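With one protein chain held back, the other chains of the complex are shown just where they sit.
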Amino acid sequence: MTALLRTDGVSKAFGGVQALDGCSIEVARGSIAGLIGPNGSGKTTLFNMITGYGRVDSGDVYLNDTKITNLAPDKVFALGIGRTFQLTRVFSRLTVMENMIVAAHHKERAGRPGGGRVRNPFARAGGPATRRRAMELLEFTGIARLAGDRAETLSYGQRKLLELSYVLIADPEIILLDEPAGGVNPTLIGTIADRIRELNRQGTTFLIVEHNMEFVMGLCDQVTVLDYGNAVVSGPPDVIRNDRRVLDAYLGTAEADDDSPAA
Amino acid sequence: MNPAAVARTAGVVALLAVAAAVPLASNVTLTHVGVFVLMYVGATLAWNIFSGYTGYISLGAAVFFGCGMYTVAIITKHLNLAGGVVFALFPVGAVVAGLVAVPFGLIALRVRRHTFVVVTIAIFFIFQLMASNFSFTGGSAGILPPFLNWDPNTFDEPFYYTALLVAVAAGVLAWLIWGSRFGLQLRAIRDDEDRARGLGVRAMRVKLAAFVISAVIIGFLGGLYFYFQQEALPEFAFNPFFDLTIALMAFIGGFGTLWGPVLGALLLEPYLGYAQLQISNSYLAEVVLGAVFLAVILFLPRGILPTVGEMITKWRAARARRAATPADGHPPEVAAAAGSGATGGGGVR
Partner (left out) sequence: MGSRLFQALADGVLGGGVYGLMAVGLTLIFGVLDIINIAQGILVVLGSYLSFVLATHLHINVFLGLLITIPAMFILGIAIQWFFIRPLRGRERTSMSLLASYSVAIIIEGVLYQVFGSNFKQIPTSYFNSTVQVFGYYIPYIYLLGFALAVLFVVAIYLLLYRTQFGRSVRATMQDHTAARLVGIDVNRVAAVTFGIGVAVTAAGGMVYGSINAFNPNSGYDLISRLLAIIILGGMGSIAGALAASVIMITLESMVDVFWNPSWSVVVFYAVLVLVLVFRPQGLFGRREARAQ
């Protein structure tokens, strides 16, 4: 199976810190891929490089074998890669529905035969089709009744769902989720996992960064481990769970393991 | 139409009717101050379309005011025009202001927000200095229009109605933009510009468009002001207080809201207008302006409309809470804004 998304030897340094060091990963089409690793291993940086929030020092990123290295975020988004953030980024003063519409406008514009130019700048924000789709997605993620509320009134968990919703409205081929379960209550985590599975069944590929092992191991087909900016090992959850290198990455070297609590 | 919308529309119509009737009262002072009030309503609305919606505070609106003023002044003087025909030049002033806004915006909108404010101030000073130094702007002596022999008793009226038209047009424009795709993008930029860009919003284009629209309206008003005052002087055409005053009005009413600026202008300008006429000591007026601004920023930072809105929402919520049965377990939610049609599948809290 050809990889939908691939990075090839991506390196990125910030001042003296080498965040990514020749990092190569692959995400198979139609899979749910996990990306784990200790803090500082470069997971979010990798996301940033893939989605254009920063320029790589070296290496390349491929989507369907097309090079997309260093493309601006909006172009990456337009090519079908959606992405959420660790600290949710939603438009606080806009309502939930308006958040959805902003994310959808790009699709609306692209759908027009005239191309880039908007015909009527004063057109009401969000046509009926967009709103319908938005409501569908909001129902799917379970926050539809908050549609008229301002995003800043949402709880953290609800904001995560909103972010997921508006990323979905663009119908991306692959979605990069940055810690979707972080700081969210257990019931909601279950809901999020269900939604991901459902979307995956419908054909969306996922790449998920997470620290919550239960979440990752229970959800992902393939897990890649990063350590010091490098992909150390990659494989199905069972294999990864018991791999020595993973334990090393998280807990330090083997000798110190004897008295330390289990991972 | 629901009762709230009907009430709102009726209110607006009534307000417009009152406004249109003011000159009929034949009180020259009232009409005179009225012109200023309406000018500020228009200017503040225009300023808010850019600064309020995008959150980029501009203290250079006076540049456009001055450009409009001088454009009309120079043409009037050059072609030796007087009377109603000069009114036809106001749109020319507006266009010139708009043209100036393009390079101004292209330079200024590339920097971060804090720097942006300062750049607008710097460009403002450049224009003020140019006006004082160039000969075609009359230098520090300014420009006076050819003699106008209108009856002093009704002199203000055409200006009043023109200003009213501009204020209404600005209001309609602000309202159209608010609900449009364009307006949504502006407001998204205010909340998280990078995220908006990441989602495909063409930030520079959108910001520049709002900037130019704002400039055009303010430029028109500048032209009007020239003929109203029958003079164009650098310190009044390019006056830092103009910027401060409209910023203050927008903040008092509710920065970034749709109607806040109108409220702010209506509240503040009558005071300022009268104060200017009565208080010969303009320095005292300065101190008061500064003090009022500080008070507003410190105690009412979101402005009147949002604060009152919040108070009403809280009051409604408290009332609803008291009415709900305690056995319910869940506190009832604050009523969602009209029009959401939420069907709430699988609620998660």
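The chains carry the letters A and B, assigned in the order they are written, with residues numbered from 1 in each.
One rule holds in what follows: a residue touches a chain if its C-beta (ideal position, glycine included) is under 8 Å from a C-beta of that chain, and two chains touch if they have at least 3 such contacts.
Given the structure is predicted, the values throughout are model-derived calculations rather than measurements.
Chemist: Taking the entire complex into account, which one of B:101, B:123, B:143 or B:305 touches the absent chain?
Modeler: B:123
Chemist: Could you tell me which of B:40, B:70, B:226 or B:251 touches the chain that is not displayed?
Modeler: B:251
Chemist: Touching the hidden chain in the full complex, which residues of chain B are there? Just list them.
Modeler: 55, 57, 59, 107-108, 110-115, 117-119, 121-123, 125-126, 129-130, 133, 192-194, 240, 244, 247-248, 251, 283-287, 289-291, 293-294, 297-298, 301
Going forward, only the chains that are shown with their structure count from here on.
Chemist: Would you mind pulling out the distance in Å between where the CA atoms of chain A average out and where those of chain B do?
Modeler: From the centre of chain A to the centre of chain B is 41 Å.
Chemist: Of all residues in chain A, which touch chain B in the complex?
Modeler: By the definition above, chain A touches chain B via 51-53, 72-74, 77-78, 83, 89-95, 97-98, 101-103, 105-106, 108-109, 118, 121-126, 135, 138-140, 142-149, 153, 155, 157-158, 161, 166, 170, 187-188, 191.
Chemist: Which of the residues in chain B end up touching chain A in this complex?
Modeler: 176-177, 179-185, 187-188, 190-192, 194-201, 209, 256, 333-334, 336-349
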